[in-house]
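Part of the complex only, each chain left as placed.
For clarity, chains are labelled A and B in written order, and residue numbers in each chain start from 1.
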Amino acid sequence: MTTVGVGMVGHAFMGRAHSQAWRSVGPFFGPPLTPVMTALAGRSAERAGAAAAALGWASVETDWKELLRRDDVQLIDICTPGDGHAEIAVAALDAGKHVLCEKPLANTVAEAEAMAAAAGRARERGIRSMVGFNYRRVPAVTLARRLVADGRIGTVRHIRAQYLQDWLADPQAPFTWRMDREKAGSGALGDIASHIVDTAQFITGHTLTGVSATLETFVPERPVPGGGTAPVTVDDAALFIGRTDRGALASFEATRVATGRKNALRIEVSGSSGALSFDLESLNELWFYDGDEDGATAGFRRIVVTEPDHPYTGRWWPPGHVLGYEHTFTHQMADLLTAIAEGTDPSPSFADGLQIQRVLAAVADSAASRRWVDIEGSD
Amino acid sequence: MTTVGVGMVGHAFMGRAHSQAWRSVGPFFGPPLTPVMTALAGRSAERAGAAAAALGWASVETDWKELLRRDDVQLIDICTPGDGHAEIAVAALDAGKHVLCEKPLANTVAEAEAMAAAAGRARERGIRSMVGFNYRRVPAVTLARRLVADGRIGTVRHIRAQYLQDWLADPQAPFTWRMDREKAGSGALGDIASHIVDTAQFITGHTLTGVSATLETFVPERPVPGGGTAPVTVDDAALFIGRTDRGALASFEATRVATGRKNALRIEVSGSSGALSFDLESLNELWFYDGDEDGATAGFRRIVVTEPDHPYTGRWWPPGHVLGYEHTFTHQMADLLTAIAEGTDPSPSFADGLQIQRVLAAVADSAASRRWVDIEGSD
């Protein structure tokens, strides 16, 4: 049994999610490479130590650079805020470590370009990299992509995608790094619009070529825990329309102030002979309309995506037993470990992450200029 | 019992719907003015005669102008394609007849301006006019407006509106006047985007100030019954984002090629302390999220809008007995007859219809120029 030592940087929300996935991937997927939870890096020895004990990491580093020097670490898992991604990822790849990097790939196009370049260099040496757009690996989403690829909805004409959350609807919700442009790059745009752009492109196989957008910050300052307020320097909401390289129209909305919607990543795709609809709040369901059905019995089918014929689900439980949010990360780890073992490139790549970054930049540019903006590199 | 003689122009889909409403408004609403189905105008004496017999009209005219000359007709109900609206409505108003005109008000802003001017002149003489955006009178939609007005969702921040149909998804669906710019003015834009713009503004009380748009014709020519094909000169789909006079972001999609969606006028409104959601395919339901509820029990409520406390419904059946599409027209007639009897202005007015027309024009302009376009008259 071959193993791969994992060093994870960061131990907040994403660190907890990745830890559960590293723990679970072995028992359920029996991947060709077995991950070893070798080391956790965090700035504070105390907090990192407590996290490592709770989450099951064997050792702790207070400087992530130490991870790169360790022979027992072959894979770096980056779970920090976006402003740290580029430095860590480039260094890790150049040091010959495989890299899994949380999304969005970076805070700027320039950073993402540097990361994609490093990934290209590393690839020639057999070093793999992947960006963590985990929602691709919701079984219903993977199934959606398969149905489109199989021609079950015909030519895609419409994409309508929304990512609706409400944790900032209340003006008294406190200021965090996610509202600080320096740390986060942007607000709803980078954090959640990036997810729907990736998911939409993943399901359809189309690439966005241009967008027209508007951004808004509804609550311009927020209370700081401890006293006083801080200015919100990112968007609360991003709204844009676009077109794809294969002739579809697309509509996107990402917002953190959609009162009552907790985690509603909703995507609907209309094709010339069928349609698909998904909502992350009902993660185990995919709705599929088959336009080839008889007119009297045609209708959107609620597929409960828990059956042996569905992606990933057969590895977990008998039919009908639903999965949750965290399982998407386990699927991600399983696919990454398989790619490393087989010497293939995992997906989504850093190049994919860079393309998403260009879309985000075009959205910001369009919102500022009030014009349609073509996306660099697409045509 | 005072009566009002109605003369209706046109007897296709809308003529049938209006006829059912004129028949039903008396028994269920007992309005202060009782409508008499006096005369039906249609070009072909034969077809108009058959329609009058089937639909319950007492007489027939082959020239709508004759209706204006009849003393037993006090109200003109215009159910023709859009290219006839302006001429008929202006003449009728100037002849001292009340006018109900189907939506959209006209095919161009210029026509709509002439109609609004005529309505203004007529109003001074106590003559009333109304444009038929019937979906305002879905009980769930009227209730939605009431909840917003009562402050139940706080400040409106997001409007997301879609009108999804699929009758043109099939490239073999035949050419009709609705695909001809000369007759229809535009495609999905005028026919169904007009409805969601009106419904969105009606529910929220906001007015659109600017838009960025794109239009598409996916099937450029269609078979003509009898042989050959004709070019489609209107849009199959209209997609736009916008902003309102009171700071909300809005997203609109109107399409006739959304495979599987039959008549899905969907509108969702997010406010600072609540939210609303509606889908015309489930006409009797309104979803309401009350952000003031306790966190443990907050959730979108499915209100079955059939209760005595709901708009219009108490006039029909006991609680829980659902209404259909046609009832919106009966509600419209009831409100119009009441306004005429009481000497007040019915709503939506021709001025409202003109404002919608300006939004539609801005959408077309933006789609052509690839820029954000401000809407004339709003600020």
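Observations, loosely collected:
Going forward, a residue touches a chain if its C-beta (ideal position, glycine included) is under 8 Å from a C-beta of that chain, and two chains touch if they have at least 3 such contacts.
Treat the numbers as computed from the prediction; the structure is a model and nothing was measured.
Displayed in place are 2 chains, all sharing one sequence; the entire complex defined by the structure file totals 4 copies.
Criterion: only the chains that are shown with their structure count from here on.
Between subunit A and subunit B, the centres computed from C-alpha atoms are 41 Å apart. Per the touch definition, subunit A reaches subunit B in the complex via residues 153-154, 157-158, 160, 162, 164, 166, 169, 171, 212-214, 216, 218, 237, 239-241, 243, 247, 249, 251, 253, 255, 257-261, 270-275, 289, 291, 298-300, 370-372.
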